[in-house]
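A single protein chain has been omitted from the complex, and every remaining protein chain is retained in its original position.
A and B label the chains in the order they appear, each numbered from 1.
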Amino acid sequence: MNLTKLGMACALTLGMMTTAALAEYPDRPVNMIIPYGAGGATDISARAIAEALTEAAGTPMVMSNVTGAGGATGSVAVQNAKGDGYTMLFARVGSHTVNPAMKATLPYTLDDFRFVTVYEINPVVCAVTPASGITSMDDLIAKINEGGVSYSSSGVGSLLQLAAVMVMKEFGIGNPLEATVHIPQKGGGAAATAVLNGTVTFICTNSSALAGFVANGQLTPLLVTTPERLNGFDAPTAAELGKPALEQLVGWTGIAGPASLTDDVATKWGEWMATAVQDEKFLAVMEKAGSVIELMSPEEAKAFIDGQYQTFRKLVDDLGMRIEG
Amino acid sequence: MSFIDNLMMGLSMVANVGSFLALGTGVAVGVFAGAIPGMSATMAVALTLPFTFALQPITGILLLLGVYKGGIFGGSIPAILIKTPGTPASSATVLDGYPLAEMGQAGKALGMALWASCTADLISNLALILFAGFLASFALSFGPPEFFTLMLFSLTIIAGVSGESLLRGALSAMLGLLLATVGLDLIYGTNRFTFGNANLMGGLNFIAVLIGLFAIPEIIAMVWNPKVFDGQKRSMGKSWVSFADYRRCFKSIVRGSFIGVFLGAIPGIGAAPSAFLSYSEARRTSPNRDKFGKGELEGVAAAEAGNNGVAGATLIPLLALGIPGDVITAIIIGAFMIHGLQPGPMMFILNADIIYALFIGLIVSSVFLFFIGSVAIHGFKYVADIPRGVLFPAVLVLCIFGVFAVNNSIFDVGVMFAMGWVGYFMLRYRIPAAPFLIAFILGPLLEDNFRQAMLMSGSSPVILFRGPITWFFWALTVITVFAIIRAGIKATRRQGPLKVESQT
Partner (left out) sequence: MHDRTLHIQLGIGAIVAAAFLLLVAIPVWVSSPSNVPNIILSPLFWPWALAGLTGITGFGMILTSIRQPAATKPEVCDVDDAPKAWGRLASIAAVMAVTMLMLPRIGMVWTSMLVFAVTAFLVRTNHPRIALTSAVLVPLVLYAFFAHVAGVAVPQGDFVRLP
């Protein structure tokens, strides 16, 4: 009886194959891979733009969270996909500049992806608890020189880890890896909790992850990496503290396809994104998360990502932070 | 503003059709989604999130909370009916719920699951309203050393769910602990048993392992010997939980609820450990302890009380500190932020009306859960009447869809199949599956917190004894281990050397 079934399925298959003619892109839903978990900054950003994108593209955008290994699992799913534009990735600073800079074992490189845009920038904020008695970067640096200071991150190879190291290096700590202890946590929420309950001394992460704690007076911001002061964060900018190089240290979200992505798909995406980022609902959500909307063309996006990658890579190589195993 | 003013303000925010509709819809969606294996409460909440963008803050958040609460209960429906836990939290419910269904008492088990869930939910909500401040500061005193000792204590649960032989239970736990090491190392980011495969770097997907371990072996067993299942006809019968049953299990339900409240208040533990802890405590103190694992109604009650007790309590760190305790609360925090609300101590001052509105909504949600849950049970109970020759293939297909949906990964379907064979092997060698699961959940927490504690102290073990909380759990662990050994020796004396292996 299963043979009959098989035969039926085959017949059906053949029958319907003829109808599936080649149509203009996009003639079916686009699968958008979010390489991080639900509720995170990437997820909120992706789901906020999904509706506007669906409208602009005229085809449903199906959001799929593929989580694991600091964004690597989802990224690989897109790396191995066909370049027909039906599988795209929400690339993030962690998965596409920090991870490639830090992990020798990563199963992909930046060349495996074709970026169509970077649309959102999140500044980085460093913060401590009021109970620590630290009120400025100078205090923190003095404390680090005394010893016994630690910082949390959402895992090895995350922006949080690299941000803390980069900030310390800029502020004149010779070898941040030896001067302080890195205590990785499982995810960004746990990393923030670790500062709050005194497991670690400080944290450097995206402003959106800390906005609530700062507004509630649970954390004191010490530094923001935007050129201008950030709304809701009573802290000096990197430039004010004389470290303009830290302005490179920002989180971002972009959209990428596999390297084989065709030109006309990339062009289409450029048009859709230009419309989608105008959407008021999307802008409102992003503004509340403390993000800056900055739409980049594919070329600008590539230059921006490569620049950040080089900066991070140099830091990683100088300090011997690269993970080989 | 006084308490009464806030309460009135809150009431005026909740007491409208929109809020009740949102809450009701949420609970209904949650129960339905939770009842589909693979569609966990987390996924249901994530899918509902975009709909809340356009709603009033309080309506949107009540919608999400409804989905959350419904989802946690909904998971018990497939756990009891088809041995496929819809959510990780309901895996403890399988232990006694499925045997009950096998005996034609699915209705009773489902009814008890609902009553226990609603009771625990109510207790959890009351704890949130009355003790949020106290429990939040308690939660903040949980650093890696405290976590480590709590996990160590929780691992003693394994002795309680090992069934006839402690050694086989230990072997099962070892297997779970070993499989949980797959993935990237937390502290150094290096590979462990990943074989260069990106899909393994994130570790084995929990739901894939869970379904593989419970549902698939059942299907393979039927393939091995279809005849055994031939004659059996499981129908719901007229079995329904009675008030006497409820009163009998009431102590376990309350105990489970409090375990849930405490574990839920501590960020990062989740509902599954709480369900198992509650289950093992109920078993330890029950006069019918030998019936646990073979279809004891109290086991279902304890497990469901344990996991629903967490639901209200996870909102304690969320509202009082702005800390998400798990993925679901992380999404709910996202919803707060999107509406420009920042949960934390200041919210109790700045937006006290919203807080009180939420409290009222939560209490109402327990009532909604009771009614919608009853309707759902009556709808889903017909599953028990489907002949197995049709039901089992359908479960297999459902598992394929569900497991794929969790992380959009075909690889996970493969993990489920592979774990199915592991589970079948364990079934044939009479190795219990529950210790495996507990170890799989707790193992990584134990290891990570141990190493984090060592990082904090510069590898000095003294930190593991740093305060009253750690001492408390050390003492508890020592007492429990002692009790297990003593019970073992006693049983050996009573039964002679024949059964030595089962208690040592």
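The rule is short, and it goes like this: a contact is a pair of C-beta atoms (placed from the backbone, for glycine too) under 8 Å apart; a residue touches a chain by one contact, two chains touch by 3 or more.
Here the structure is a predicted model, which means the values were calculated and not measured.
Trainee: Which residue from B:R192, B:K251, B:K294 or B:R466 sits in contact with the chain not drawn here?
Mentor: B:R192
Trainee: Per the definition of touch given earlier, which of B:I58, B:A282 or B:V413 contacts the omitted chain?
Mentor: B:V413
Trainee: Which of A:S64, A:Q248, A:T262 or A:T311 touches the chain that is not shown?
Mentor: Only one of A:S64, A:Q248, A:T262 or A:T311 touches the chain omitted from view, namely A:S64.
Trainee: For the chain not shown, which residue from B:V17, B:V390 or B:V462 touches it across the whole complex?
Mentor: Within the whole complex, the residue contacting the unshown chain is B:V390.
Trainee: Among B:L7, B:M103 or B:M174, which residue is in touch with the absent chain?
Mentor: Missing-chain contact among the listed residues: B:M174.
Trainee: If the missing chain were put back, which residues of chain A would it touch?
Mentor: Residues of chain A in contact with the hidden chain: 1-2, 5-6, 9, 12-13, 16-17, 20, 28-29, 31, 62-64, 323-325.
Trainee: Touching residues of chain B against the unshown chain: what are they?
Mentor: Residues 33, 36, 39, 43, 47, 165, 167-168, 170-171, 174, 177-178, 181, 185, 187-188, 190-195, 219-220, 222-230, 387-390, 392-394, 396-398, 400-401, 404-405, 408, 410, 413-414, 417, 420-421, 429-431, 447, 451, 454-455, 459, 497-498, 500-501, 504 of chain B touch the chain that is not shown.
Methods note: only the chains that are shown with their structure count from here on.
Trainee: From the mean C-alpha coordinate of chain A to that of chain B, what's the distance rounded to whole Å?
Mentor: Using C-alpha averages as centres, the distance is 30 Å.
Trainee: Give the list of chain B residues in touch with chain A in this complex.
Mentor: 42-43, 45-46, 49-50, 53-54, 140-144, 183-191, 196, 198-199, 201-203, 267-268, 321-324, 327-328, 330-334, 336-340, 342-347, 407-409, 448, 452, 455-456, 458
Trainee: Contact residues on chain A for chain B in the complex?
Mentor: Residues 33, 37-40, 43-44, 47-48, 50-51, 64-70, 72-73, 75-77, 102-103, 105, 107, 150, 155-157, 181-187, 189-190, 192-194, 196-199, 208, 211-213, 215-218, 281, 285, 288-289, 323, 325 of chain A touch chain B in their complex.
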